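Missing here: one protein chain of the complex. Every other protein chain is in place.
Residue numbering begins at 1 within each chain, and the chains themselves are lettered A and B in the order written.
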Amino acid sequence: MKGTKMLLGCALLAASLVVSNAQAQTTLRMTWYSDGNEGEVMSDLLRRFEEQNKDIKVVLDQVPFKAINENLPVQLAAGQGPDLARVADLGGVARYMLDLRPLLKDPAYFETNFGPFLEWMRLPGDKTSIPGFMTQLTLTGPLVNKTLFEQANIAMPGPKATWEEWAKAAKDVATKVQAPFPVAIDRSGHRFFSLAITQGAKVFDDKGEPAVVDDGFKRGAQLVYDWHKNGVMSKELWGSVAGTAYRGANDEFKNAQVVMYVSGSWQIGQFDKTIGNGFDWVAVPTPCGPANCSPMPGGAALVAIKTTQHPKEVARLVEYLASEKVVGEFYDRSLFVPGHLGLAKQGLTYKDASQQGKAALKVFSEGVSTLSPVANKLQGYVHNRVIFNAVISRLGQAIAGEASLDEAYKRITADIEQQIAERTKK
Amino acid sequence: MKIAQLLTARRDASHRHWTDIAAYAYLLLGVVLMFGPVLWLVLSSFKTQAGLLEFPPSLLPMSQKEISVAGYPQPLPLFTVTMEDGTTRQLAQVRRVGIQSQMVDPDNPSQQYRVAIDKRVPVREFSLATENYTEPLARFAFPRFLANSVFVTVVATLITLLINSMAAYALSIYEFKGKNAAMLMVIGTLMIPITIILVPVYLVVTKLGLVNSLWAVILPGAATPTGVFLLRQYMLTLPRDLIEAARMDKASEWQIYWRIVMPLTLPALAVLAIFSIMWRWNEFLWPLAVLTKTEVYTLQIGLNAFQGELQTQWQYLLAMTVMTLTPVAIVFVFLQRFITTGIANTGMK
Partner (left out) sequence: MLRGATRIIDWPMEGLQRLIGERRMPYVFLLPNLAFFGVFVFVPISINFLYSVTGGPALFPAERPFVGAGQYAYLFDCGSFVDPSSCREDHFWRGVSNTLRFTAFQVVAMVLLSLLTAIVLNMKIRGRGFFRAVYFFPVLLSPVVVALIWKWILQRDGLLNAGITGLGGDKILFLSEPGWAMFWIIFVSVWAHMGFYTLILLAGLQAIPADIYEAAEMDATPRWRVFWRLTLPLLWPNLIVVIVLALIRAVQTFDEVFVLTGGGPGTSTLMVVQYIYETAFSNQVQNFGLAAAASVVLGIVLFALTLAQLAFSQRKSS
């Protein structure tokens, strides 16, 4: 029986793998996803941590984002989570996070430097817990292909320009240089709100309950709808794919087909690397609407998980990684906008970035001061994904011509109500 | 095969019908349609990131030629430039400022030019971007993932073959109480895709304490209704006299199954083996749900770990797709005769 022999061999191999792992002192597991090089940077930092802390071994389990988004919540609910995880839906995972405050040497450091972002990781009513720190603060904003503007010989709108002015300018440029995408906005509810909030969307009523569809929201939706009708935006992004699926235009931008790409700070690293000297691109402040010129904040955090068997070691690791020098190096090498107030004030040097990349990171970092309270509140709202999903899924249908905007508004309200009810059912 | 020969012999080779020509045309079109897309994938996987974004795409992987010019420490990219007088020449680009490009003649580095960027076309040469493969592979414990995938595929296939052939044997050779109920159960669940019961299966696996064990990937799919169905259909066609004769010789039921029926069922077993290998090798959603530790990742999870929230790195995605596809393709090349005739013989009659 050849099969038996092989089976035996494989079993032995598998067993030896398990054994070699069991020998380590305290092993911490960190589930991690990467958009760019941040996984490599984190590995470096962990290796350094292990050298300084011989009793702790940290294993970085790198997964596709899909696993963080879809599988991790189920694993956490079943009590099968890792010790730490990098997550993007802070509100949704909040109930599985471990409060490290009692274990930290200096909780005040976390309060001072991560204060506003810690609120995003807390459940409603919780004012004190410290579950982790931001691996990345993201801000939405437009990236503009400056070379296309120059080729078309059209001046770029100034810093306080409105969305309408940008749309017109981008359309003119695109017509002249024959670019297929005058304006591209990521297909994402989060990104849509960076537009809607400038138009005056309040998102919540006086009692703090979601009241998403208001006049400001409708103004924003109408703009996007009209832009699809008159060719400022291509149906390829918002009209293709169904439901809540994300769709970006980063490849199109890299290929100089997009005049203005409304995305966010996380694109800088890859644009810096791949566009190179191909054309000049710049980040500009979020265009203005009647209400304000606020971007939408966002980001991912590294958090401790409640079910960990080694809370003390987790706290030591988080303390190390969140310390100013280490987290500074992490942001710096990953080309991330710092989610650390002290570092944000000092400014990072981003020594690996080109001049263009540095300039863009500066524009986004300055955007932090223009954040409207609505944007911050929405990002910290525990059910914000419900809102984002309902909005993008229904607006997508309207743009694809399956429903009118009014029907979409009705469905958005009903979807949000039903899903929050289902989520809070006990 | 005799029937096939008879069939083909019935028509006279000398008299060519228009349908013969149409048939060849159809088959050649088939070759292009069936192989073309896969070939295109393989070619594309060797293109650089910039090469992938090009339109119209070049057939072969190309990249821009770079040239060392005296006085410049870095190699410079080479362009074909249309000069103001309409002539063209090859120049290296020093830097680009706005829509103007500052260029230099490689043969005469002191001679500099300013050229509008739409007047230059990159000079390109054939080159394979093998970094699409080497970079992600260097980042991950590739041999470990491969070993895990091979273990899952081999063990799962062996278990599948054994338990499904046993069940198929019971359901094809015997008459017994509850046979119809068993048949109904097998067939009733034939068509429940695991996608829709992913969460309950995960709960079961958790209760069994199998999370992060390769067995969690191996066991749930082992009893495949498709396998039972396929094998049973084949066993039904076996001559009953053989089995009766063996019983006369005092062979036990197990011996009849193991010594007589199994060898005769080989073609159908081969088909099931191929399908099982293919299913297990390609499985993605389910392993992603139950395996969270690097040391137990299968190839499919490991190779997809670079897929982030906000971007698809096409160059890696294509290269890793080719990586996972290659073993299946190799198995197929060696076993294709076996597989295709096997299915044809199983016949589903």
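One rule holds for everything that comes next: contacts are C-beta pairs under 8 Å (C-beta built on N, C-alpha and C of every residue); 3 or more make two chains touch, one makes a residue touch a chain.
Keep in mind it's a predicted model, so treat the numbers as computed, not measured.
Residue B:204 is the one among B:97, B:204 or B:266 that touches the chain not shown.
From the options B:151, B:169, B:297 or B:316, the residue with contact to the unseen chain in the full assembly is B:169.
Touching the missing chain, out of B:44, B:63 or B:313, is residue B:44. Considering the full assembly, A:241 is the residue among A:241, A:282 or A:405 that touches the omitted chain. Although one chain is not displayed, its contacts with chain A can still be listed: residues 1-2, 4-5, 69-70, 73-74, 77-78, 89, 92-93, 180, 235-236, 239-245, 247, 255, 385-386, 388-389, 393, 396-397, 399-403, 407, 411, 414, 418-419, 422-426. If you put the missing chain back, the residues of chain B touching it would be 3-4, 6-11, 13, 19-20, 23-24, 26-27, 30-31, 33-35, 37-38, 40-41, 44, 53-57, 162-164, 166-167, 169-171, 173-174, 176, 179, 182, 184-193, 195-201, 203-204, 208, 219-223, 228, 252-255, 257-259, 274, 278, 281-282, 284-285, 317-318, 321, 324-325, 328-329, 332, 336-337, 339-340, 343-349.
The criterion applied here is as follows: only the chains that are shown with their structure count from here on.
The geometric centre of chain A is 32 Å away from that of chain B, both derived from CA atoms. Taken together, the chain B residues at the contact with chain A in this complex read 49-50, 53-55, 95-96, 98-99, 117-118, 139-140, 144, 147-148, 150-151, 154-155, 158, 199, 202-203, 206, 211-212, 214, 288-289, 292-295, 301, 304-312, 314.
Those residues of chain A whose C-beta lies close enough to touch chain B in the complex are 3, 6-7, 10, 13-14, 17-18, 21, 29, 31, 33-36, 39-40, 59-69, 71, 74-75, 78-80, 82, 88, 146-147, 150-151, 246, 248, 250-251, 254-255, 266-267, 270, 274, 277-278, 280, 300.
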